[in-house]
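Take a look at the structure below.
A single protein chain has been removed from this complex, and every other one stays in its place.
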Amino acid sequence: MQFTADQIAALVNGRVQGDGSVTVSTLAKIEEGHPGAISFLANPKYTHFIYETGSSVVLVKDDFVPERPVSATLIHVADPYATIARLLEMVAQMSAPHPVGVEQPSHISPDVTIHPDCYVGAFAYVGKGASIGEGVKIYPQAYIGDGVEIGEGSVIYPGVRIYHGCKIGKRCIIHAGAVIGADGFGFAPVDGIYHKIPQLGIVEIADDVEIGANTTIDRATMGATRIHRGVKLDNLIQIAHNVEVGENTVMAAQAGVAGSTKVGESCMIGGQVGLAGHITVGRDAQIGAQAGIPRNVKPGSRLLGSPAVDIGEYARQVVYVKNLERLNSRVAALEKAAKK
Amino acid sequence: MQFTADQIAALVNGRVQGDGSVTVSTLAKIEEGHPGAISFLANPKYTHFIYETGSSVVLVKDDFVPERPVSATLIHVADPYATIARLLEMVAQMSAPHPVGVEQPSHISPDVTIHPDCYVGAFAYVGKGASIGEGVKIYPQAYIGDGVEIGEGSVIYPGVRIYHGCKIGKRCIIHAGAVIGADGFGFAPVDGIYHKIPQLGIVEIADDVEIGANTTIDRATMGATRIHRGVKLDNLIQIAHNVEVGENTVMAAQAGVAGSTKVGESCMIGGQVGLAGHITVGRDAQIGAQAGIPRNVKPGSRLLGSPAVDIGEYARQVVYVKNLERLNSRVAALEKAAKK
Partner (left out) sequence: MQFTADQIAALVNGRVQGDGSVTVSTLAKIEEGHPGAISFLANPKYTHFIYETGSSVVLVKDDFVPERPVSATLIHVADPYATIARLLEMVAQMSAPHPVGVEQPSHISPDVTIHPDCYVGAFAYVGKGASIGEGVKIYPQAYIGDGVEIGEGSVIYPGVRIYHGCKIGKRCIIHAGAVIGADGFGFAPVDGIYHKIPQLGIVEIADDVEIGANTTIDRATMGATRIHRGVKLDNLIQIAHNVEVGENTVMAAQAGVAGSTKVGESCMIGGQVGLAGHITVGRDAQIGAQAGIPRNVKPGSRLLGSPAVDIGEYARQVVYVKNLERLNSRVAALEKAAKK
């Protein structure tokens, strides 16, 4: 889908400055702008980027006056941040399929509470006592276990499995094949044989969480495995029992978090990262791809490597290891000289 | 769920020594006890732990007499080990849903052998000639291929896929989204183009195996990929074709085992570990998280790192790498001194 600056201005009740016929089809940060993208300027700290951005259109405040020429078309609005969010929503609304109603055959147990404005696809299963909020979309072949609660506006894609008793917040998106609430990996070894420890807890997912395809989040042994508001998990991630993931933390694909670990707010966890069990990762930590985290992480840390170290130290380690051949030669030369 | 020591004693026909009103809600090893947990003392070697355990309740032998004060409430029983196992089973029985009967619509081919005391959920598919033992639970949307055999008491969670001809033992638990018996990754490259090698074997899973959500176990090229009795596999694990995993081995999430590798009995494989193909891992080996195993592993080894080395050597390597900056300075100082 493409929109002209004029069309966007009409949609958001804005005022165009510049060429209203330029078209955009995606969003970019103002500092990473490129032709065909729309950006926005909300924070005055970023104002200097507007003179060099490659984006075709930038949303700016009503009263913004450029001090130098700007190549992008500007659209003046009352609140650029709120406007971009509304725009994103509108585009998503336009681009996604909008299935409605209850397709047959589907299985909805008689004592389910389900808002009339929901989509339930064919071959979906909703267990006893489940509660499904307004506007929820349950795609074909999804499984909603007994007593599961799903908040309004959430989207459950095909083949998602939510085990009994788990809770999903509002406006969540759970992609195909994700499994929420399977048993945690808990066994009591007795004479070398592993006896299952019943996993009696649940998974609680707060509002505005997105969960990637085939990601797995295990139920707690007791209590709840908690995914807090605004968390975004990519595909094929493993979240073990009793883990907690703080608000607005993002995790890239194939990362894994072992049992009982607490990840703070606003962290960024790279792809294929592994976090050991029973540790705490402080807020705002950034952990690079493939890192291995064996112990607690301080807030704001930037780590890389396995076992992970500070990102600067990691870069130096890599160089030192690369130069080991030369270091060995230097030592050999010293030894030779010493022998004389 | 919570139980008092008195309630437990009544359930297991035991004798309480100490405060019968303390409550427990989980299980812990005696050496890792904590308030709210029940432990047991079966092996006399562990007797000293009873005086320091944090657990609220400990199951002990009929004739056990403490030599010093014990803060935990004791419950005397004939066989603490058998009792704890029975308790776990009772709790699991109480906490899990107990679906029964055959829900409609489900697809059961006419020549299927299925015990009358089974659960088959809606939208489940059971292929021709499959054989389903007593008490098996097949949850909604599971796929049981042609000729598959499932032993008594096994639980197949929603959306599990078992390809044709595979065999599942008794009392197995297979979690949602697991795929058993997809084709092994076998191709014959001819002039740069990969031609599929038919994967004609099966997967054989023995008794008492638990398989995590979205784990994949490929069928053998010929013969069988074998998961032996008591193995516990976590989520998102990859087991390639012709692999064998020995009895009572446990594997944490996201581990991967390449083709034809044999893992011995009672091994512990950490999360995100990778085992190369065509190797043998000896019994009782312990391999730490994220390790990479390129070659055979001796029984009882404890390995870490990629490529993995003995855990002690690994710890030393990490320290030496950390100190490379200082080592370089020391060499530079020697060089400077030598130049004088």
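When the chains are written out, they are named A and B in that same order, and each has its own residue count from 1.
In the analysis below, contacts are C-beta pairs under 8 Å (C-beta built on N, C-alpha and C of every residue); 3 or more make two chains touch, one makes a residue touch a chain.
In this text the structure is predicted, and so the values were computed from the model without any measurement.
Within the whole complex, the absent chain has one touching residue among B:V70, B:A92 or B:A276, and that is B:A276. Of the candidate positions B:L87, B:I132 or B:V179, contact with the hidden chain is made by B:V179. Residue B:R316 is the one among B:R15, B:H48, B:K298 or B:R316 that touches the chain not shown. Only one of A:V16, A:I50, A:I84 or A:L303 touches the absent chain when the whole complex is considered: A:I84. Listed residues A:I75, A:I180, A:A252 or A:V281: the one in touch with the omitted chain is A:A252.
In the full complex, subunit A touches the hidden chain at residues 1, 25-27, 29, 42, 81, 84-85, 88, 91-92, 95-97, 103, 105, 121-123, 139-141, 157-159, 173, 175-177, 210, 212-214, 230, 232, 234-236, 248, 250, 252-254, 266, 271-272, 289-290, 306, 318, 321-322, 324-325, 327-328, 331, 334-335, 338.
Seen from subunit B, the chain kept out of the figure touches residues 105, 107, 123, 125, 127, 141, 143, 145-146, 159, 161, 163-164, 177, 179, 182-183, 185, 187-188, 190-198, 200, 214, 216, 218, 221-222, 236, 238, 240, 254, 256, 258, 272, 274, 276, 292, 294, 306-307, 309, 313, 316-317, 320-321, 323-324, 327, 330-331, 334, 337-338.
In the analysis below, only the chains that are shown with their structure count from here on.
As a whole-number value, the distance joining the C-alpha centres of subunit A and subunit B reads 28 Å.
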